[in-house]
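Presented below is the structure to which this report refers.
With one protein chain removed, the remaining protein chains of the complex are shown where they sit.
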Amino acid sequence: MSDLLHLLTGERAIIWAGAICTLAIYTFLYRENVVYRVFEHFYLGLAVGYGLFLIVSEVLIPKWWVPMWDQGQWWWAFALVGGGMFYFIYSQKHNWISRLAFGIVMGLAVGFMFQDFAGNNFPKIVASLKPLWPHHSYAVAAGTAASIAPHTPQASLSVSGALNNAVFVFVLLTVLSYFFFSYDYNKHKAAGGSARIGRWMLMFAFGAMFGSTVMARMSLLIGRVWFLLADWLRVVH
Amino acid sequence: MSTGLALPLGAFFQAQPNHKLNALYIAGCLFAGGLFIALLTQTPKRFRKPLIVSATFIAGLYFSLEFLLPPKATAETVLASHSPWNRTMSALFGWFLRPLASNSRLAPDENWLSLYLENVNTVWQVIGAFTFALGLWNLIHLHFRNVVHVTKGAFASSFFFLGLAFMIFAGYLKQFSGIPDLFAFATSGLFFQLDAAMFSLIAFFIISAAYRAFRIRSFEASIMMAAALLVMLSQIPVGAWLTSWLPDHGLLSNLRIERVGQWVLRQPNAAAQRGINFGLAVGMLATGLRIWLSLERGSYFERDV
Amino acid sequence: MKHANLSVALIEFILCFLILYKIVSARRGAELFIRKIPGLQAIDEAVGRATEMGRAIFYSPGIQGLNIVGLQSMSILSHILRLAAKFRTRVIVALADAVLFTIAQEVAREAYTHEGTPELYEPQDIQFLSDQQFAYASASVGVMTRERVASCFYFGNFFAESLILAETGHHVGAIQVAGTPETAQLPFFIAACDYTIIGDEYYAGSAYLSKEPTLLGSLVGQDWAKLVLIACVVLGVISVTVAGISGGTALGAQLGLDRHWPAALLKVVEFFSLPVGG
Partner (left out) sequence: MKYLLAIQTIDRRIMYLLLVVVVAIPMFVRFQMPTVVNPEVQGVYDTVEHIPHGQIAILTGDWGAGTIAESQPQTAALMTHLFRRNIPFAILPFAPQTSTLMENLAEKIAQKEGKKYGDDWVNWGWRVVPLPSFFKGLGKNLPATVKQDYKGVPIEKLKAMRGIKTIRDVGFIAHITPVGGISDLIAFAHEAYGVPLGYAPTAVMVAQGYDPLDANQIVGMLPGMVGAAQYEKLLGIPGNGLRWSNSLSFAELLMIGLVVLANAGYFLSRAAKGASS
């Protein structure tokens, strides 16, 4: 029995299954068809089962059941009540109780925003403060320099560095100017011009992002083709 | 929380080593919870909205305050410093800073609220896990209907159940019987493979998308195309080979395509992204603020409860 | 950053104050101007086209759960559902999160009731697919091709699956509108969709579509907040530039600027970079 299981789940079996799955999905490239449809639904079932498995084995058992039952922390039973509140969404009469639960979840979710905002943006504001004129290195009065983040203005700045900084600040400001919604660009030509340049800069950046992503996406395919040729068909080594 | 209140509460929330007693306690919890919900169902209409509003606000307060209140180290610094600013601060907020600085349970970068971070996170995770069945039920219901009513999708839908049953069975074997083979097969042989195959479809789609979109039709499309081609060329050895006749050092070396590509990514691209992200951050802050203070509008938020 | 320092708290307070102040003044009836956002205008066109063709609309709020982005997506969904209900056009919503799924059901029921057509609400059209990224994508493209949807909307947090969805939508001939705060996915939506909403136009969506004073006020407040950020950057750039010139050049030394000016100006930079928790 265990031999059979081993054979059915051994390395070769995994590779064969993988190859069949891969080819089935790839049929979609030609057109939607019954093979794809079958594997799509099979995949969906596996995915939902996998999600369920993760929730049970990684959250509910170690974080809820074990503390509550094995370690005697009985108050975890309240979590069941909390979770149960969500299910009132199906009650016509007491629907609002689920709203209370959603309210708490939303509250917790938005509570992060201050930390998120500061953590992600303040270092970037500092990094945007770039000198625009070349200069030699110099010392600053004691007590100020130590706390200044990496972009120490004390280092010297070359002409090309200053130019780079100027480009950076120019793009940053024009792009920001594009995102003003309450400003009538038709009335203010200068601001409108800045916003238009901002949009061009955005398109340029998007092009660059697209270009740099191609590499990643091709890599995925390379991984798959390698799998099919080397692991499955064994025609390359 | 004052120590006067904390002590009895702490004594009450003790782990219960005795399984039978523990079961009793759990039953008590569930009973209390049921009572609580029963009480909620009796809440008069006019109290419901205020209740939701305050629950949302209080829930949001925890992480906000944990971040915004100073940690122990700051309190110590302010109290110890003699600068006029810090002296004013100690005079004004001494009642708050002194107990914070003298609390021995806290690490330098913690305040009182930091102590509960892990617990709050876990509770959040556990309660979130309980909601999974909401979606699962919908899927099962939908495909079950397909199969039973033998609709057009019945054949395919039956494979949904096959996959689901297989994964649950394999997971069960691994988790509760300690046989990992089938689960390894279900994940490494099927699920992860399907994942990888689906993911790699993007490689095909990126070609057809680029082929269609990158035409010199408009100025904007042309800029986008130029930047994309430039960056793509700069990333592959052939690109480097194209401009390898340029010197390695000096002014002209900056025109080597790999350097131009680098420059595009590091200067204009990074700046543009930073611009977008500043805007997004403000948008997130505003939307978050509206939700937190229950100022948000739209069907879901305005409905009567 | 683990705890706010004074400058963080101060700036965040100022930004929040501006937003709230504008919300309050808008609620009191202040007149507000909002410029046109082409991508958002296209929503009506896309709904109209599905109606003309008598085919369904596909809506995806991305693969993340209940967060600020997801809730914003629900506001946009609500607008689309109401429009579609008016024209009696079917909308299929594909979800990847159980909690958001229940909210979407609520939003749908609400939208159809609001338009006086509660009988059109089909619970089966609000579908939870999978919380696994590519299983979700695979099921979504399956639905899109089989239903031959006429319009697709993608509003929410998208990751790599963005292009799978958008290219498939294009191949089935749908008119597509997308918007996401995930900057990395914008290029793909721009390449494959007919209209793409960029950056925080996403957060402007609900305000723009509903013209609700609170939301419009918030949008104007956001503009002011961005202005504050721009002012910080400009002020900082001027400071470090002058500091550099006066501290690092002979001219600066000659003018006696090297001692006091840089130190004073660097205070501005320092403001943003106090040590963590300090």
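Note that the chains take the letters A, B and C in the order they are written out, and that residue 1 is the start of every chain.
The criterion applied here is as follows: a contact is a pair of C-beta atoms (placed from the backbone, for glycine too) under 8 Å apart; a residue touches a chain by one contact, two chains touch by 3 or more.
Keep in mind that this is a model prediction, so the values were computed, not measured.
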Displayed chains contacting the withheld chain: A, B, C
Residue touching the undisplayed chain, where the options are A:L7, A:V34 or A:I222: A:I222
From B:A38, B:A91 or B:V238, residue that would touch the chain that is not displayed: B:V238
Residue touching the undisplayed chain, where the options are A:G10, A:G82 or A:G119: A:G119
Chain C, residues in touch with the chain not shown (by the definition above): 1-2, 134, 159-160, 171, 183-184, 276
Contact footprint on chain B, counting only the chain that is left out: 107, 109-110, 114, 117-118, 121, 125, 187-188, 192-193, 195-196, 199-200, 203-204, 206-208, 210-212, 214-217, 225, 229, 232-233, 235-238, 240-241, 244, 258, 262, 265-266, 269-270, 273-274, 277
Interface residues of chain A (partner: the chain not displayed): 29-30, 54, 58-59, 63, 119-120, 123-124, 126-127, 149-151, 208-209, 212-223, 225-226, 229-230, 235-236
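Note that only the chains that are shown with their structure count from here on.
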Distance from chain B to chain A - Cα centre to Cα centre, in angstrom: 9
Chain centre separation in whole Å, for chain C relative to chain A (CA means): 15
Residues of chain A whose C-beta touches two or more other chains: 25, 28, 37, 40-41, 43-44, 46-48, 50-51, 86, 89, 105-106, 110, 113-115, 117-118, 128, 169, 172-173, 176, 179, 202-203, 206-207, 209-210, 213, 217
Residues of chain C engaged with two or more neighbouring chains: 2, 4, 12, 68, 71, 99, 102-103, 106, 129, 131-132, 135, 138, 163, 183, 187-188, 190-191, 198-200, 204, 219, 222, 226, 229, 278
Of chain A, residues touching chain B in the complex: 5-6, 8-9, 13-15, 17-18, 21-22, 24-26, 28-29, 34, 37-53, 55-57, 59-61, 63-64, 68-69, 71-87, 89, 93-97, 99-100, 103-108, 110-118, 120-121, 124, 128, 160, 164, 167-176, 178-179, 198-215, 217-218, 220-221, 223-224, 227
Contact set on chain C toward chain A in their complex: 1-2, 4, 8, 11-12, 32-35, 37, 66-68, 71, 99, 102-103, 105-106, 129-132, 135-136, 138-139, 141-142, 145-146, 163, 183-184, 186-188, 190-191, 198-201, 204, 208, 219-220, 222-223, 226, 229-230, 232-234, 236-237, 239-241, 243-245, 247-249, 258-260, 262-263, 266-270, 272-275, 278
Residue ranges of chain C in contact with chain B within the complex: 2-5, 9, 12, 15-16, 19-20, 23, 65, 68-69, 71-72, 74-75, 78, 82, 95, 97-99, 101-103, 106-107, 110-111, 114, 124, 127-129, 131-135, 137-138, 160, 163-164, 166-168, 170, 181, 183, 187-188, 190-192, 198-200, 202-204, 206, 210, 212, 214-215, 218-219, 221-222, 225-226, 229, 276-278
